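Here the complex is missing a single protein chain, while all its other protein chains stay put.
Order of writing sets the chain letters: A and B. Residues in each chain are counted from 1.
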Amino acid sequence: MPKNINKAYKSPFQLAKERFLKNKLAIASIFFLLFIIGAAIFAPFLTDHDPKKGDLLLIEHAPSEEHILGTDGSGRDNFSRLLYGARISLTVGFSAMIFTLIIGVVTGAIAGYYGGIIDNLLMRLTDLVLALPFLVLALTIIALLEKVTIGIFVTIIAITSWPTLTRIVRGSFLSLREQEFVLGARAIGATDRRIIFKHVIPNAIGPIIVNATLMMATMIIAESALSFIGMGIPQPNPTWGNMLSEAQNIRILRNHPEAWIPPGLGILLTVLAINFIGDGLRDAFDPKSNP
Amino acid sequence: MYAYTIRRVLIFIPMLIMLSIIVFGLAKAAPGDPFTGKILDPTVDPEVFEQQREALGLNDPIPVQYARWASAMATGDFGTSMYYKGKSVQSLIQERALNTIYLGLFSLAITILVAIPIGMYSARNPYSLLDYSATTFGFMGLAIPNFFFGLVAIYLLSIKLGWFPAQGTISGTEIGGWEEWKSRLHHMVLPGITLGLAGTASYMRYMRSEMLDVLKSDYIRTARAKGMGERNILYKQALRNAIIPIITLMGFEFGALLSGAIITEQVFNYPGIGTLFINSIMNRDYPVIMAITLLLGVAILIGNLLADIFYSLVDPRIRYD
Partner (left out) sequence: MLIREKKLWILLVLLLAFGLLLGACGKDKEEPDKSEDQTEKAEKETDEQEEAVEEQTGPTAGGTIVGAMYSAPAGMFNPIFYEEAYEANILSFTHEGLVAQNESLEFIPSLAKSWETNDDQTSITFTLEEGVTWHDGEPFTAEDVVFTYQAMSDPDYVKAGGIRTAYVHPLKGYEAYNAGETEDFEGVVADDDHTVTFHFEEPNINPLYYASFPIIPKHIFGDMTVVEMAEAPESLDAGKVIGTGPFQYTEAIEREQYVLTKHEAYWQGTPYLDKIVWRVIAQSVMTGLLESGEIDFIADPNGIAPADFESVQALDHITIIEQADFGYQLLGFKHHHRTTEDVESGELNPDNWVPNEKVSNPKVRQALAYAINREGLVDGLLYGRGQPIDSPIAVQFWAYDDEAAIHYDFDQEKAKDMLDELGYVDQDDDGFREDPDGEEWVLNMHYPTGNELREKSAPLIQQMLEEVGVKVNLHQPKEMTAYVEGLTDDNSDWDLYLLGWSLGSSDPDPTGLWGVDAPYNFSRWNNPESTELLKKALKAPEAFEQDFRKEVYAEWQHVFSEDLPALLLYAQNSLWAYHNKLQNVDPLPFTMYENSHLWWVKEE
């Protein structure tokens, strides 16, 4: 293939990349996320305090030079819990999202593209899982477990929440399947794999990405919700959810904003950033939606 | 279409049986039973709990217990709660389900009334001030854990400003008539918004993006080119197409709504199915756990089925056979 043609023709991904780079909010969000990730990774260098170590003499103390965000109800340093908490919250969010995404897209694509019996079986399976609200299922399983580690927690979230994504992916496949360009590709004898990866997925990527970002948001929030009812990553592990759920008291809301605003902001801004990135990606992949 | 519906309904039955076996197994596998948690009153001889266990058949093999439950269930008997003594499961659920349904409908109403018009407006006037505000609030709505939103709302709107009651479904003793409903609605405002927050935000986003897609699609252009009226285009063509994914979402929203209800009800001490469910898990109140999961299962399966059927009705390209 001559070079000049290559120059003129850009792959959809290159186009998407260019478009994405123009989206300043998304780029800013990426920097923000990198910042949070950096803070999480380098937490040991940013604070000397052990996030799990309490001190009876320092219970619910106001911010001081030593403890810039004060201490919590067990006398643990809030700032170090914030940093180390970012680690766990982000790990939970990211890995649960990836895990769910993989299951969801694969099953959704198979069901939506092939239809028929496979579709039927998969859909009944999703029905079965969906027949119980995510939280109900997660809660029941967690209540059973002797020990809840991050890995187990992520797995539980993933296996209880993939069907939503499956259904949505399947939905877009279902309508794409019948569209002209897919019918055309099939008519000229393209393989299923090729059709799925070259034609259907790129066209379904918008909803998938929008949903994956929503999912990631949901995951981080699900962690905090489960913490709230005492079924999250157990104490004394620091997570943003744990920190927030400790603040579920008028006294702390009122007297110790330094204890709940930072983790609250952490969740809020991180989830916002992820959503902005997702939106940016969506716009990039799906130029139709640009004005 | 009818054949499809009937087949789906028939598939329900084995699925519900599967579901009941799974839940029963899960519940029984959990350590403890309805009496272990009570064993902490030093004036009570634990022997009495052993006798009560025996009387309720909790010492029988699990398959036997399941069979007993299932055969009672088959005759429509949900059994008696093991925690709320003397109460039939049916009366317990009736008592609470109504509260949850009111709350759910209220928050769904808020969601639809807010999300769809704003989503449509945003799509028609992208990058307007309202669009930005809506997008921002949409994003924030998705980014705030709802228990936290609820707490802050209680703190600000109830305790600081005294606008709305913070707890329960009703205050005072104004039972009966218009006063009761006014009180109930007043009590539903905070939990309703809290519960509807995430839904509103995501519907708004979906509505906006679907509408944008549809408005740029070929058939809308064609319709415009043909000189079809803008109102007609918007409400007949565009809305109809944009609403498909929303409907799918709504079919599933049921589950999310109930998950949200579990948390929201806790925060606002709103006695609904969610609180009942958490309590029965904590107390290993097997008959109640089983009844609630089954009811939720049926409700959600029906929701999904309706979503599928509706999907095929509005989008003639999709056919089930």
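Keep in mind that, in the parts below, a contact is a pair of C-beta atoms (placed from the backbone, for glycine too) under 8 Å apart; a residue touches a chain by one contact, two chains touch by 3 or more.
Remember, predicted model here, so these are calculated numbers, not experimental data.
A.B. asks: In the whole complex, not just what's shown, which of B:68, B:160 or B:221 touches the removed chain?
C.D. replies: Answer from the full complex: B:160 touches the omitted chain.
A.B. asks: If I consider the whole complex, including the chain that's not displayed, which of B:23, B:151 or B:305 touches that chain?
C.D. replies: Only one listed residue reaches the unshown chain, and that is B:151.
A.B. asks: Please identify, in ascending order, the residues of subunit B that touch the omitted chain?
C.D. replies: On the side of subunit B, residues 30-33, 36-52, 55, 83-87, 95-96, 127, 129, 132-133, 135-137, 140, 151-152, 154-156, 158-160, 162, 166-170, 173, 175, 266-269, 271, 275, 282-284 touch the unshown chain.
A.B. asks: Just the residue numbers, please: which parts of subunit A touch the chain that's not shown?
C.D. replies: On the side of subunit A, residues 22-25, 28, 52-60, 73-75, 143, 146-148, 230, 234-236, 248-251, 253-255, 257, 261, 272, 291 touch the unshown chain.
Assume only the chains that are shown with their structure count from here on.
A.B. asks: Using CA atom averages as chain centres, what separation in Å is found between subunit A and subunit B?
C.D. replies: 22
A.B. asks: Please output the residues of subunit A touching subunit B within their complex, sorted ascending.
C.D. replies: The touching residues are 124, 127-128, 130-136, 139-141, 143-144, 164, 167-168, 171, 174-175, 178, 206-207, 210, 214, 217, 221, 224-225, 228-229, 241, 244-245, 247-248, 250, 253-254, 264, 267-269, 271-272, 275-276, 282, 288-289, 291.
A.B. asks: In the complex of these two chains, what residues of subunit B are touching subunit A?
C.D. replies: Residues 11, 15, 18-19, 23, 26-27, 29-31, 126-127, 139-140, 142-148, 151-152, 155, 159, 202, 205, 209, 212-213, 216, 245, 248, 252, 255-256, 258-259, 262-263, 266-267, 277-278, 281-282, 293, 296-297, 300-301, 304, 311, 315, 317-318.
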